Structures are given as C-alpha cells and as structure tokens.
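Yeah, one chain of the complex is gone here, protein chain that is, but the others are all in their spots.
Let's look at subunit A:
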Amino acid sequence: MGINRRDFLRVGSGGLLLAGGGLLVPAWAKGAKLLQPAALPDGTRESALLEALPGKVPLIKRSYRPPNYETPPEYFREVFTPNKAFFVRYHLANIPEVEARSWQLRIGGEVESPLVLTLDELRRFETVELAAVCQCSGNRRGLFQPHVPGVEWSYGAMGNARWRGVRLRDLLNKAGVKKGALELVLDGADGPVLDKTPDFVKSLPLWKGLDENTLIAFEMNGEPLPHWNGFPARLIVPGWTATYWVKHLSSINVVSAPFDGFWMKSAYRVPVGKFPVVERFLSQETAANTPITEMVVNSLITSVRDGERLSLGKPLELAGIAWDAGYGIRQVEVSTDGGMSWRNAELGTDHGRFSFRPWHYRFQPRHKGRYTLLAKATNRIGQTQTFELIANPAGYHHNLVHQVAVDVV
C-alpha cells in the first residue's frame, strides 16, 4: 500500500506538532531563507523549498513524488547526520509503509538452503555497528557545467551514520552459496507506479556481499531506521555509493550470470577508466562503461557559508568534513588565498575509515577584503580531489575542490 495524500497529511501534522514543541527544528531553519549555490540550474533554485516529510525536519525539497529531499548544509557541522535530517532519495513512487511484524527477508537462488527471515530472526545473527557515509552517486549533480538532467542535487545528498545490523556474509554462509555464484540481486519493498516501469533492483558482486563490512542494518544512530531511510532494514555497502544501499530490503537472490535489469545495465554507469577506483564490478563492465562503485575522495567546508561577512580581529575558524571509499583520509589541505598557498588542516576524531572525518584550521585574517577559502582532501592511497570536473553523462562523482568566498569587514 502506498502512502496516499490523506496519510501524508495526517502524519505530516504529527511532524508539525513535534516541530511546534521545538524538538525538530533548529534555530537556523525557523523562517530561514533557503540559500542555494548560484551554480545550480535556475529552475532548481526556484522550485526548491524547505519542507518537512513526516518524521523529518525541514529538508531541501527537490521533488515531491517520488520524494527527493536533501540535507541542508548546516547539519554537516556535526560528524553524524541526525536521522531526522538525513537525506531522502527514491526513484519510484510506490513506497509502502513496511510493518516490522510482517517484514520478511528472502534469500534464495544459487544457495543450498533458501532462507526466509523475520526481523527477530535476523537480529539473532551476530550484531555489529560501524560508521559509514551514505552518499548518492549524483550528489552535487546540480553543480555540473554543463548541466545534465536528473535530480539536481546540491551538496546534501549524503549523510554519515552509525549503522547497526548483521553481516550479509553470515546470512549467505548460513544459506550456503553454491559454486559458480556470481552476483547478488537485491530488491526492496518499494516499486513503480506502473507495472511497465522497471522495478528498482540492484546487483552486487558476490565478493562484495561477502565483505565483512557489508551489512543489513536495522538501526541508524541508535534508533530504528526512519521509514524514509529504509525501515525496517536496508543494505549497507560502506565505501560504495548509495545506489547499492537498497532500502526496505525484501529479497536477495544469488545468481550465476550477470543481472540484466535496467538499474544495472543502463543506469548508474560511468565511462571506463575515467575515475580512480580500485574496486570494480567486472561482471557488469563493458568496453564503454562500468557500474559506479566506490565513492571518490571528497571534502566540504561547513563552518562558513559562501558570501558570509566576518569581522576583522576575530580568528576565522575554517572547518569541515572529508571522506572517501574507506581507505581513510590522510590529509586535508586548506587555502585562504584562492589556492595560491596551502596549509595542512588538523584532522579531528577518527570514527572509522568509512566515516566523515572532521578537520579544522584556524587563522587570523590580517586585512579586510574577500577571502577565497578552499579545502582539498587526500586519502591514504594518494587519491585526491579534482580542480576540473570529470564530465560523464549522468553527472556522478562530483568531487571538485569546494570553494567558499567570505568577506572580512
């Protein structure tokens, strides 16, 4: 059953009641004017609004149906993104409200003994928790020049959370994967409005499914997953883009031939050899293109906003976050003069190699005027960010060095 308009309003009013109690809405969001990068398409900026989905704080609405809502940049001042502010991304609009009691996960196909697990049965496997960044492949798509069609995200189609769940590996071992198995086909409870529309089904190489960090999570930051983030259970593929993190996970089918669904064969693909990735999805690769896999190294300045006015005499606190595919952040360099000179920022607490890594750099502006601030991250295998966009048809892997201009007055 999909969420109809009436349910939407009903739950929505509950969200507002909470908001009225001051629990959900941070001070900056109350009556806040939505500031958006000028580089976004005009129509994107005009159609965006701060709107609250049921159970969420106001997020940047990109589309109502299917719901695509982006996390406002202020929330990235914290290393862990609050569940209520975590971005929402759906491809198809038939989104059931899954009940924990009736939810089941089926594991079948090329296995010795197929499994059907309830949530309670799933929880009996060994439970683990890890911090990992969930980032949409198309995060920052709206900043591509020239623009490419799609959901025109700014910086906020991502979040970092502590995911608690069980290892997919343990489930596969229990089911007994047969020899010759190649991929895992993953489906969630959400689906298309029309039967003819390809359901959002993804596949993952078997070896990635057997990675000790690939989880089926039922908790996020110590709470059950929010409905909009995949309740009651979703796949967690640390280091890989969120397209594989199937929400409302309902079945895992082990197959011995490459899965040929639309969302693998045609969507979420990048040109071969253009991006520096180590882990490739070879059974899905063609001569021309390959499925997107690992996230590229990236960083974001969070302590100051573009165009902000700061007073001379006060130290300027430059801070932000950096992340990559899980090799770990080795260094964040910052520039306060538009890229002419660079200094190392100090790295903050390490919450694990898949997490956002906080960093900061304090400096004393000596004179009034405009300061162009940049931050550039490098990971432990030497991958770094680009100064020139790597064009690709669907607008993935935007990791241009983030630049913010402030006026010291």
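Observations
The rule is short, and it goes like this: a contact is a pair of C-beta atoms (placed from the backbone, for glycine too) under 8 Å apart; a residue touches a chain by one contact, two chains touch by 3 or more; residues count from 1.
The definition used in the following text is that contacts and distances are computed from a predicted model.
UniProt records the chain missing from this view under the protein name "Cytochrome c oxidoreductase subunit B", selected from "Lactose ABC transporter permease", "Carrier domain-containing protein", "Cytochrome c oxidoreductase subunit B" or "Putative tricarboxylic transport membrane protein". Within the complete assembly, A:H147 is the residue of A:R106, A:R123, A:H147 or A:R169 that touches the hidden chain. The chain omitted from view is touched by exactly one of A:R65, A:R124 or A:K178, namely A:R65.
Those residues of subunit A that touch the chain absent from the view are 5, 8-9, 12-13, 16-17, 19-20, 25, 29-32, 41-44, 46-54, 58, 61-67, 93, 146-147, 149-152, 192-198, 262, 266.
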